[in-house]
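The other protein chains are all here in position, but one chain of the complex has been omitted.
Moving on, here comes chain A:
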Amino acid sequence: MMRINPVLQKELKIRMRGWRAAGMIGVYLIFMTLTASFALIMSMDDYYRSTIDPEVALGSYIGLAVMQLVLISFISPALTTGAISGEREKQTLDLLLSTPMTPLSVITGKLFASISQVILLIIASLPIFSIVFLFGGISVIELLQLFGFFIIIAITFGSIGIFYSSYFKKTTAANVMAYGTIAFLCFGTIFLTILYLGITRNYGYKGFFPFLYANPIIGFTSILWDQVGGGNVNIFPGLIFGNTAAASHISTWIINLLFNIILSIVLLILSAKKINPLKERHRGRFYLSRKGKK
């Protein structure tokens, strides 16, 4: 029988207890419903016609997707930045590490407990997204593609939260660093690209600047761009939507997803290394062997 990670099991039990989880889903769905209603009303106002236009559906779809991304970006780190620092603050981490459980199991258990809550929110929003099927224009596969992207983004942002949670003793510091890093990925990468191309006077840069593959907003825009069938658009030198990675024929969002997956794995391994109390073994031995025995 498959054994569930005990940390994940315990965290889920605690998180799902009481009205907190239900309340969170409720508030989340209210936000999403309001966004869908607002997008529908805004789109229809422009037309005043009795027939259904697929563009109305696309407007709502994009509005909902943007709102979902914003909420995930705020919720995922918030749920994970206290995961390890909270254990330290509560003085329960040593108890956990004195058991045969590996630091990586502790880290993954904590991450997936938080992410499962985000996944629950994403799945709960599925009926609201299905409004677009009334109007057409978006297929089920495309919707699942977008949801898969959201889940990977949630894992990445969650891993960033866990990483800082293991490196900082205080949850507040971990929070600041996690949101700072996410802001850097979302906006800093764009700023640095513009800065670099400006300094090197490379205004006529052709193609997609590699640094921007790390940007989740650009990955997200790319997936929506592909789904709604937008043409080639050059936003600024280095940032193109449409047939961007012409040389590789791979969409920007796929490369962004790969980057996110690799980043998450690296951050989780580093977090596990950080909380492992036995990390200094070889360095210590080397130091003493050089000094010689007493």
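Here is the rule we use: contacts are C-beta pairs under 8 Å (C-beta built on N, C-alpha and C of every residue); 3 or more make two chains touch, one makes a residue touch a chain; residues count from 1.
Here, contacts and distances are computed from a predicted model.
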Chain not displayed: protein name in its UniProt record ("ABC-2 type transport system ATP-binding protein", "Phenylacetate-CoA oxygenase subunit PaaI", "Thiamine biosynthesis protein ThiS" or "ATP phosphoribosyltransferase"): "ABC-2 type transport system ATP-binding protein"
From the listed residues A:Ile14, A:Val70 or A:Ile265, report the one that touches the chain absent from this view. A:Ile14
Touch criterion as defined above, residue of A:Lys90, A:Lys169, A:Lys206 or A:Lys273 at the omitted chain: A:Lys90
Touching the hidden chain in the full complex, which residues of chain A are there? Just list them. 3, 6, 9-10, 13-14, 17, 89-92, 94-102, 277-281, 284-285, 287-288, 294
